[in-house]
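Sharing a structure with you now.
What you see is the complex with one protein chain gone and the rest in place.
Letters are used for the chains, namely A and B, taken in the order the chains are written, and counting of residues starts over at 1 for each.
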Amino acid sequence: MPYGPHTTEDRARMLEVLGLETIAPLFADIPTSVRANGLDLPGPEPELELAARLERLAARNRVDLANFLGAGVYRHFLPPAVDQMISRGEFYTAYTPYQPEISQGTLQTIYEFQSLLAELTGLDVVSASHYDGAAATAEAALMAIRATRRERVLASRAIHRHYLETTRTYFSPAGLVLEELPTLEDGRTDLAALERALGVGPPVAAVLAGQPNAFGILEPMGEIGRLAHAAGALFVAVIEPVSLAVLAPPGEYGADIAAGEGQPLGIAPQYGGPYLGILAATDALVRQIPGRLVGKTTDLDGRRAFVMTLRAREQDIRRERAASNICTNQALCALAATVYLATLGPHGLRDVAAGGAARARDLEHALAEAGAPRIHGGAYLNEFAVAVPDAERVHAALVDRGVLAGLPLARWYPDDARLRDGLLVCATEVTTADEIARFADALRVEVGTTATMAEAVR
Amino acid sequence: MEVRDDLRYSDDHEWLRLEDDVGVVGVTAYAADQLGDIVFIELPGVGSPLAAGQAFGVVESVKAVSDLLAPVAGEVIEVNGALVERPELVNADPYGQGWMVKLRLQGGESGEVLMDAEAYRQLTRAG
Partner (left out) sequence: MSAPRIEMQTGPDLGPRTAVGPMLQPTLMELSRPGRGGGKIPHPPPGALDAIPAEHRRAMPAALPELNEPEVIRHFVNLSHLNYSIDSGFYPLGSCTMKFNPKINEWVARLFGFAKLHPLAPDAAAQGSLEMLWELERLLIEISGMVAVTLQPAAGAHGELTGILMVRAYHESRGDEERREVIVPDSSHGTNPATASMAGFTTITVPSDARGGVELDALRGALSPRTAAVMLTNPSTLGLFEDRIVELLDAVHAAGALAYMDGANLNAVLGKFRPGAAGFDVMHFNVHKTFSTPHGGGGPGAGPVGVGEKLAPFLPSPRVLREADGRFRLEAPGERPTSIGRVRAYQGSTGVLLRAYAYICSHGGSGLVEVSEDAVLAANYLKSELAGAYEIPFDRPCKHEFVATARGLKEASGVRTLDVAKRLIDKGFHPPTIYFPLIVEECLLIEPTETESIETLDAFAEAMTAIAREALEDPEVVKGAPHTAPVRRLDEAKAARQPDLRWRAMTGAETPCPQ
């Protein structure tokens, strides 16, 4: 065993103290009929060989592509300070701070995380983190259901597909209803349809909309919130945190809950996680919010200190009556976000958001010239959908040309004729003019090929 | 722990004080002590009908959570709103300012089935 400290003598001494000759009696309580005799796995792989093999495996992933794929996970510049800080053993090898006297480091950083996210979202209560944007969205919907004692939720179809699918999975056992609202030609949620849905059927617990939405389009959040509130429903904003440096915060446009994916705040894409589920709410909902919360208090000598609080909401105390079964969260990812925000500051974060917006305009123009115009007319920040004939084929062909051309929207909206030939593309502050040119040039070739083929067939 | 002679007690550690056809309900000093620092109390809306033994609220301390069970049947006619802001009143004055709800007792309900002070003293000594 590579990390075990025991010498043969150590083991012998421990067995001797126990009055045993071998380890076997310590496993004698496992009935022989179900006792296993070892594992049929390869032998130990020394670190040297393991490292070399995993380097080769990592090299098989294509991370060299000019990447225009976002769809909930965005590449950003990661200040090296972030990784240096989360690599400190004092942070990453600590457990949940159940003993506050020797966990003030973790506890204060979580309090700082809650404070920074409260500033960004304009909402006062921020949970210490959830698994990811999808789980946070599902928990937000369940929270609204508990708070309103209603069982029907309306969600714009232009919310990240995975978030809606996850919410549906969470809803299924309790028979809760999730209805999707259509979008208009310009990519925004159809307010008339929302108004109609609110007017008929069982009372609505919550209305969910994304800002920016899953097409990258900016929604009329104030209007959606007003309609929701007029029907006695809560308003849940599904947000992207970097955008909040420049976009109106949920607290300002009347959202009761904000949920979203914190990955853009200093966390690497890692092919799926670990990420950072953000869940924030107004003060009025403090007792409904699931997950850990850290609060400020004092010690016996009156010194300021931090502690996990409102714990009686959680599973280890409330058991079957807990609001959620969440236990482990994403504390280290929340620390990464805290270091990221502290390192960039308000100006740096604004530069990230505005830089992405500027690059996205360049991308829009370049793609339009290459024959891929935008699909929706609504305003966007840094992500948008373009129409490309034969999108799936072009997308695959562009990978061979070194370009990851976003997300083919047919995968998320297979029944939508307008989106069948859509590619959802994004730019961020790290996108270069050269990458944009590569994309446009490759697209020109591929789309041109398609046209030529079509002519040939005709 | 103080047990008052003029009250009746449930085996779930709620007390009941009868004032004509109104019953005032709280939790005992013993219960408050066992729970520790009480930090939150959830009480029912006025007008809620309660059966005897039905949960009417929740009391949370730093490390425990417990249902509050109606010692007798009745309709909630008043709740102690002060506890929302100051749940610590339950620890400080469980039989006074820490009262929780007032119930209009259903016909015939007299709390006779509940323990008297002596029986409750026995229970808490044993526990």
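The rule is simple: a contact is a pair of C-beta atoms (placed from the backbone, for glycine too) under 8 Å apart; a residue touches a chain by one contact, two chains touch by 3 or more.
The structure displayed is predicted, hence computed values, not measured ones.
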| item | value |
| --- | --- |
| Visible chains in contact with the missing one | A, B |
| Touching the absent chain when the full complex is considered, from A:Ala140, A:Leu181, A:Ala258 or A:Leu293 | A:Leu293 |
| Residues from chain B at the interface with the omitted partner, ascending | 37, 39-40, 60-63, 87-88 |
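Operating definition for what follows: only the chains that are shown with their structure count from here on.
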| item | value |
| --- | --- |
| Between chain A and chain B, centroid-to-centroid distance (C-alpha), Å | 45 |
| Interface residues, chain B side, partner chain A - complex | 39-40, 60-65 |
| Residues of chain A defined as touching chain B within the complex | 287, 310-312, 317-318, 321 |
